[in-house]
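First the structure, which I've put down as structure tokens, then a few questions once you've had a look.
For this depiction, one protein chain was excluded, whereas all remaining protein chains were kept in their positions.
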Amino acid sequence: MKALRALVTAEAHIFVRDKASMTFTFLFPLLFIVIFGYLMGGVGTAEGAKVGLYVAPKVAAARLEAAVAEVGVADVVRIAAIPDLEKAIKDRKVDFGAEWDGTTLRFVYDVRRTQENFTFQELARGISARFELANQGRRAILDVRSVVEGGEARADWFTLVVPGILAFSILSAGLFAVAGHVTSMKQRRLVERLVVTPMRPVALLAAVVIVRLAVVFVSTLVTLSVAILLFHVPFHVNWFLYAVFLIAATLGTMGLGTILSLLVKQPSSASNLANVFSMLMLFLSGIYFPIEIMPAVLRELSLILPLRHMADVMRYVTGVMDMSALRFWVICGVFLAVGVGLLPILSRYVVRVDRR
Amino acid sequence: MEETALRVTKLRKSYGEVHAVDGVSFAVPVGRVFTLLGPNGAGKTTTLEILEGIRDADEGEIEVLGRRVRRIDRATKERMGVLLQEGNFEPYLRVREVFSLFASFFRSARSPAEMLKAVALEDKAGAFVKTLSGGQKQRLAIGVALINDPELVFLDEPTTGLDPQARHNIWSIVSNLTASSKTVILTTHYMEEAESLAQKVCIMDHGKVIAEGTPRELTSGLGQDTIVEFVVPEDTEFPTAVTARCALVLGEGGLVSTKTSDLAPTLGCLLDWSRSSGVPLAEMAVRQPNLEDVFLSLTGRRLRS
Partner (left out) sequence: MNGILHLARTQLVTALRERITLFWFLIFPVFLLALMGFIFTNVGKTQDLTFEVTIVNLDRGTRGGSFGASVVETFRELATSSAPGHPSLFRLHEPEAGNDPHGYLADEIAALRIGKRAAVIVIPEDFSESLYAAAAGPKSADAPATLVTVHTSGGRTSSEMALGVIEQVVARVDQEILAKLGLFDAARAVTVDQQLIGAESQTFAYIDFLVPGVVVMGFFVAGLFSVPGTILFGRESRVLRRYWVTPLSVPRFLVGFSLGHLALCGVQFACVWILGRFAFGAHVKLFQPLAIAYLVLAIVTFLAIGFLVAALARTPGAGMAIANIINMPLMFLGGLFFPTGAMPPALRAIMLTNPVTYIADGLRASVGVSPSAYGHAASIGVPLAWILGCAVVAAFRLKWDVGR
């Protein structure tokens, strides 16, 4: 017990004094959230879209204007000539344009506004659907009423990304606790100095786990708070499930780190491998891009990526998305089993003397 | 008078209150192996680094191959070769690529093929540096130090950490150097290395030169005495008569030594005592004084501290 306390204190000091670790664990996710919050917050919502409208001379505009207004854009700006409309779009005075010459309704977009154009095109579809009918003096007699069940009704791209970033920071913390910190100790032969004392290797590992858990809790809470306070992300956190998942995921990702460390010949290569692995997962797990817009083969692949499931669970415990209780407990169970199950192997790895 | 390859006068280098090099002066004749000897922290490496151009001295004069310089400049480096105490090569370069690379830094240099042969690394020509053993890496480093066929070669602790076989390989390379009239400045804390290679020795301690001369001159300063050493159980008490008559010096771990100009009576006294007391004289050695003894007599400490 005395040894464990001392080890925990030492591990905590080591972590806090290591500027690189502190930066990655705390600053990184925060930077992410802040940058993406300001860049992308609001993308995916139609509010605030300004439409530039050009109607050819002697062509009636009223019905088109009405259709545009009905769809719920923020503002409609009438523009006198097509070149002016294009200029207004390029200068971002309007978000997209609509040209009506009496037979063709052309929507004009700025090619550089990649992400936003999806939303604008949806608006345009709504406008054209209404206008098609309005042009013949009709209204739709059939329409859709949308009801959101479970999860967060106002979930935009950013609301979905934040739990993904939280999941990623848990992954990094767990993964690099082993394939970074422990392997570095092994590389520098620090572990040997401890192992030749009566200290039990499991005590060292327990200390690493305890400190990492504390770190994960603090960093995710800080990131969550920033997202909520600064960007008003509509989270409803189930704290019990949040805690359960954090513990299971931290242990599980440490287990993953163990697997990676065993795959490499040199302990120092473990963190490189972990970096590659985590970066690839970040792109393929539906965090940056929704899974649905990825190629089919990558969608299938994502099912075996731990981060994909971690992101889903984080969305669940933050109330963004619903999930079956069974799935939640199975995922947590698997992570816990991997983590706890691999601890003896990690323990043996730690004490194993490698040939120089 | 012998030509001087290197002359150092009153060299000083301090780090705050610590005088790492404190007024060091010596001269190295051309074509000799000159050894700087001393324990860790004596100032050998700092002295050498100043002469290699890695550090600047605070004070002092340096004359290299007839040129007086304030600091080691490019022209001097063209004529020098340096083996660093600590240093690495790019791990993903092949051995012959390392030689090619370093050869390109000099106006004239030997070919990689020649160097591979000179340091016996021909069968490792295509190997990556990261795959070499400690001894092979050191041979590579020596080869690089000699790539420009230098007149003056600095070897800083060339055999530290090497096994005996590797060490002997390095020694034979060094011997070949002087055979071709190169001047070698060697630092080591291995006494046997200094005794076997050096033609002139300079003993340093605490940043100062405390003795200088050939190995024979230095050891003969201890007189014609013979050293007798043996080991007894630690709690052994010698009768006062024996201690006084044999001038015993009691060391740690039961090591006892004495210096005598009259070997037979001293040995006789010790053997008589051993027989009568029943205390065996283990690991007895009778030898001539060496540089370690010189250092011990000058500083009261051993070279290998």
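Letters A and B mark the chains as written, and numbering starts fresh at 1 in each.
Please note the rule applied: a contact is a pair of C-beta atoms (placed from the backbone, for glycine too) under 8 Å apart; a residue touches a chain by one contact, two chains touch by 3 or more.
In this text the structure is predicted, and so the values were computed from the model without any measurement.
Among the displayed chains, contact with the absent chain in the complete complex occurs for A, B. Touch with the chain omitted from the figure is made, among A:15, A:131 or A:349, by A:131. In the complete complex, the hidden chain is touched by one of A:214, A:244, A:291 or A:351, namely A:291. Screening A:11, A:65 or A:152 against the full complex identifies A:152 as the residue touching the chain left out. Although one chain is not drawn, its touching partners on subunit A can still be listed: residues 18-20, 23-24, 27-28, 31-32, 35-36, 38-40, 42-43, 86, 89-90, 103-116, 118, 121-122, 124-126, 128-129, 131-133, 135-153, 155, 159-160, 269, 272, 276, 279-280, 283-284, 289-296, 298, 315, 320-324, 327.
Touching residues on subunit B toward the chain that is not drawn are 52-55, 74, 77-78, 80, 82, 84, 86-93, 97, 100-102, 104-107, 128, 141, 144, 148.
Methods note: only the chains that are shown with their structure count from here on.
If each chain is reduced to the centroid of its CA atoms, subunit A and subunit B end up 61 Å from each other.
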